[in-house]
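The other protein chains are all here in position, but one chain of the complex has been omitted.
After this line comes chain A, so read on.
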Amino acid sequence: MSSIGTGYDLSASTFSPDGRVFQVEYAMKAVENSSTAIGIRCKDGVVFGVEKLVLSKLYEEGSNKRIFNIDRHIGMAVAGLLADARSLAEVAREESSNFRSNYGHDIPLKHLSDRVAMYVHAYTLYSAVRPFGCSFILGSYDKDDGPQLYMVDPSGISYGYWGCAIGKAKQAAKTEIEKLQMKDMTCRELVKEVAKIIYIVHDEVKDKAFELELSWVGEVTNGRHELVPKDVREEAEKYAKDSLEEEDDSDEDNM
């Protein structure tokens, strides 16, 4: 699967003979090594779910969050190098804040996504810096424009989505997401499905403990991006665990 650049991959300012910039591709591999994050857009909001792997029992619960608040109405879920992601979250926050200061209203998500994508792209042009090793999903809700979801990858392109996944189990997650009728669901229904998808794609063998981070923004939160409240999260995790057990049971029956 991996191709060796041999000489054309030493800096982001070099193309290979077949027209690839290897450094950017390697940055995308860094994202693929990270645990999964998904974002899904429904009828009245956006829900984020992140499989946060817990590497040691000594970690404080809730540390190293992978979901950030960019502005009151915008949330960001990340995958890849967490330090790079934090730096980009700060960039996104400054963009939103400057926009509000200049124009007096909330920044539209597409515009923010374009601006941060341009910033990420700038780091793919020079040999003096390396590309950012993270992808992120931005989501927001506005009562006039509705829910919006955008993803930015290390190459600096931003895509608009109804549902998207980044990280190691993104293929499996995408398959699960495609099964959902998200356009007809509300946030409350979707939160449970997102939890279920994270539980499904989590690899019990390779990665042991994980924390599920869930956040949402939509009509249910009046347009503010927030971590999902404790009772909703517990209900969602219960639903996820119960669904997995059911599937296990049905597998046994078939045997």
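FYI, contacts are C-beta pairs under 8 Å (C-beta built on N, C-alpha and C of every residue); 3 or more make two chains touch, one makes a residue touch a chain; residues count from 1.
By definition in this document, contacts and distances are computed from a predicted model.
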item	value
Hidden chain of the complex, named as in its UniProt record, picked from "mRNAion initiation factor TFIID subunit 5-like", "holo-[acyl-carrier-protein] synthase", "proteasome endopeptidase complex" or "Serine/threonine-protein phosphatase 2A 55 kDa regulatory subunit B"	"proteasome endopeptidase complex"
Per the touch definition above, residue among A:His105, A:Lys179 or A:Lys230 touching the missing chain	A:His105
Sole residue of A:Asp144, A:Glu204 or A:Asp231 that reaches the chain not shown, by the stated touch rule	A:Asp144
Positions on chain A contacted by the hidden chain, ascending	102-105, 108, 110-111, 114, 144
